[in-house]
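Removed: one protein chain of the complex. Kept in place: all other protein chains.
Labels for the chains are A, B and C, by order of writing; each one numbers its residues from 1.
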Amino acid sequence: MTKLRTTDLTVHFMGLVAVNKVSFSMDEGEILGIIGPNGAGKTTFINLVSGIIMPSEGKVEYKGRDITYMAAHERARLGIARTYQLIHPLENLSLIENVMVGSIFARGNSLRAARRKASEVCAELGLQDLDRDTSRLTILEIKKMEIAKALANEPEVLFLDEVMAGLNVDETKDLIATVQLVARERALAVGVVEHVMGVIRELTHRVIVLEAGELIAQGPYEEVSRNPRVVQAYLGGAA
Amino acid sequence: MNRNLARILAALAGAVMVTLPALAGAYPLQVARNIMLYMALAVTWDMLLRSGQISFGIAGLFGLGAYASILAVLRAGMPALLSIPFAALLSGVVALIIGFLILRLRAMYFSIVTLALAEIFRIVIQNLVDFTGGPEGVIMKGRIFGGSDSGIYWLTLCGLFVALGASYWFEKSKIHFALTAIRNNEVSARTSGVDIFRWLLLAFVVTSTIQGFLGGIYVQSYGFATPDSVFSADFTLLPLAMALLGGIHSTVGPILGAVLLGLASEYLKLQIPYGHLVVYGIIIIIVILFMPQGLLGLFRKATRGGKGRAS
Amino acid sequence: MAVTRRTGILIVLCIAAAAIIIAWRPTVLIYGIQQAGLYAAIAIPMGLVLGIVHIVNLAHGEFMMVAAYATYFACKALGMDPLLAVLPAAAVTAGFGWIVFQLTIKRALKAPELNQLILTFGLGIVMSQGVNLLFTSQTRKISLDYVSASMDIGDLSFGIWSFVFVAVAVVYAYGLKFFLTRTTLGKAALAVGQNPRGAAIVGIDVNRVYGIVFALALALVGGMGALFITKAAIFPMVGAPFTMKSFCLVAVAGIGNIPGILGASVLLGLSESILRAFRETRGWADIVFFVLIIVVILGRSLKWSFPLKGRKA
Partner (left out) sequence: MILEIAGLETGYGKLRVLSGVSLSIGAESVGLFGPNGAGKTTLINTIMGMNRVWKGSVRFEGRDIGGLPTHEVARAGIALVPQERELFPLMSVADNLALGAAFIPHVVSRKEELLEQVLALFPILKERYRQLAGTMSGGQQRQVAIGRALMANPKLLILDEPSLGLQPSIVAEVFERLGQLKKTVSILVTEQNVRESLRAVDRGLVLENGAIVIEGTAAELARNPHVERSYLGI
């Protein structure tokens, strides 16, 4: 079942086209890689879909419903969650309290219910000692906390924006397994932005490739990586 | 902070407050009233600050409440005691209306606009001479409770409890999560489902209502109002300095700051009639430069054995 | 767009109304422009600091007040004319500003905007209350003959001394423009204002430039402080309203647009002057600033075009 679909999604910033006529869809249970060179518009694309910025043209549909101009917090309530490249834990809140936020506001849970829900999510991700101050977390734990925060929204669509950046090989493996696990168990549609191609290869069922704001290819990773246009985009004017 | 120690201190403070009217004379009672009033204002200022929005307009809503209360009594014959909640209501409604306009502003633009609004309230009231008495202000025939010191003391204490109660509610409910999330990062708050405008409006209206309520209490305690007295910059300045000194983003911080600065300023007022407020300026500067977390921050750092977070 | 058109019509109507009043009472125009000169001359240095150091100096008016007090006592002691004190006052205030910058503001440059706002707010209190402490709240004034010079055109008679403020404002605005676009140090200051990181990369000592700009702005403020006492009585709170008014003018002109402050000042000076011309509206003159500041800030925020801290991430 198609969870999310965009049609000709376009946004201009001060005359510059950051995302240009991107049409794509994401299905239930699918892990989709979103790749492309730096500055290709991947994060802008996620911002458009999650409602942080509004498009200049085009359409966003969630489960068949038009949400193109819906406010970000309402999309969160419908079931679209995301993580951020730069993670800022909420100061003076503990690990579990950080995770609770999504459950409280996106799901409208009481504090008590949100705490229960958050501890379930944390347990699932292997986070322990939940009352810790966030300044004492390891990088991997911070990344997991960011994912737990998004999962506490109880989303159906989840975007992960470079969650693997800064992790070493073992930590990356750990996090890949974790993401695969939660995606399968919840039948999530997951969109993953990553730079490390190894991660994309391991993690995703399908990728879309953006270059200069345009979608230039999509399909399984192995197939896309042989696409001459993609090779050209990554390698520059060599071809 | 040690929980038991906090409880003991709170109980002790409560006992002192309750027994004070029976033990102390008129002057100490008045000092206590002043401190309680500023403490309540400091707490309400901090409550909004927890969302990251800094108001320079406390005096505006306070003065509005004061005039609402005294004019309700003088012009509409409202009972003095009833005029105080009326003042709160009016300030709340005004805050609701202006909130829709100004809560889209951030950082210094919000601050400057709140300051400008406070000035506008003052100028409007000053110029509606027939209704408000103009620059000379208005005087009531007598003060509330026939001017009984202890009566007025209890009234002020009531105002303080309202402010502290609201602050406690802010700390222990969803509001705490909403405001903290907004203060930290509005973008990620939005994608966590936080309707930023709604929570800011709630915080702004609640704190403004309490500020109006306190204005009503103040004006009924003194029995008169002039634009210069109830819109005095002191009502913005002193609470701000108290909260900063004690430690922001908490209830305890402003309380601590209010007690220290309140007592200090009473003392200084007796020593130096002009310009004792210079102390407030110095405290603000020192706190901002050297202890941005206030006394509470220093205390936390000390109890954590220096392991507390830096900056 | 319909909105701009409606605004345009509104502006035209306002100008027409103003023109009628001015034709009826020409002194309104003259005093309005004189007032505008005073406002602009005080606001321009704030525009400089806000545009380059990105600090809203809430102690701005207080610096002028302190300069005015210093000049007052120097003139009393030496029997000097305040006009002779303009340059020394500028130098002394610049030095004072440099010290204040090094001791306080420099440490808060990287702090959140709110901390900076509160810090300068605190500085303002220390200055106004400090002066209050030292000299009480008594008003002080120096009487000078030339200030009452007046001019008659037909049956119209008006004071001309205050035109000096207009001259100063124009000199400040265009002098600064020259400095910023034609001298190396000025260009460096502009560069720092537009992109401090980029400036550091090309070898500019950003903190030093901030300090110099702050001191330069205070030199201008100091000069105005000396001039101010030729005309007006001083007391500890005399500077405070000028902070708000200056900020308002800078906001109306748009941050970084220093000559624009002249235009904004004329708009405000005239509006005030028109309101002051009638007994019934006289008390409302002060409100013009505050209403305008709110309208401008709200208007700008809707267009999302208030890039104070450089680009948005």
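FYI, a residue touches a chain if its C-beta (ideal position, glycine included) is under 8 Å from a C-beta of that chain, and two chains touch if they have at least 3 such contacts.
What you are looking at is a predicted structure, and each value in this text was computed from that prediction instead of being measured.
S.K.: For the full complex, can you list every visible chain touched by the one that's not shown?
M.R.: Its contacts among the visible chains are A, C.
S.K.: Among A:54, A:111 or A:197, exactly one should touch the missing chain; which is it?
M.R.: A:197
S.K.: Per the definition of touch given earlier, which of C:188, C:227 or C:244 contacts the omitted chain?
M.R.: In the full complex, the listed residue that touches the missing chain is C:188.
S.K.: For subunit C, which positions touch the chain that isn't shown here?
M.R.: On the subunit C side, contact with the omitted chain comes from 184, 187-188, 190-191, 194-195, 197-206, 256.
S.K.: List every residue of subunit A that touches the chain not included in the displayed model.
M.R.: Residues 37-39, 135, 139, 162, 164-169, 195-198, 212, 225, 230-238 of subunit A touch the chain absent from view.
Please note the rule applied: only the chains that are shown with their structure count from here on.
S.K.: Starting from the Cα centroid of subunit C, hunt down the chain whose centroid lies farthest away.
M.R.: A
S.K.: Which chain is in the middle, if each chain's centre is the mean of its C-alpha atoms?
M.R.: Smallest centre-to-centre distance to the global C-alpha mean: chain B.
S.K.: Averaged over CA atoms, how far is the centre of subunit A from the centre of subunit B? Could you give it in whole Å?
M.R.: Each chain reduced to its C-alpha mean, subunit A and subunit B end up 43 Å apart.
S.K.: How many angstrom between the C-alpha centroids of subunit C and subunit B?
M.R.: 31
S.K.: Quick check: in the complex, which residue numbers of subunit B touch subunit C?
M.R.: It is residues 52, 54, 56, 101-102, 104-105, 107-109, 111-113, 115-117, 119-120, 123-124, 126-127, 237, 240-241, 244, 272, 274-278, 280-285, 288-289, 292 of subunit B that touch subunit C.
S.K.: Which residues of subunit C touch subunit B in the complex?
M.R.: Within the complex, subunit C touches subunit B at residues 56, 104, 107-108, 111, 113-115, 117-119, 121-127, 129-134, 136-137, 236, 244, 247-248, 283-284, 286-287, 289-291, 293-294, 297-298, 301-302, 306, 308.
S.K.: Quick one: in the complex, what on subunit B touches subunit A?
M.R.: Contacts found on subunit B: 173-174, 177-178, 180-181, 184-185, 187-196, 249, 309.
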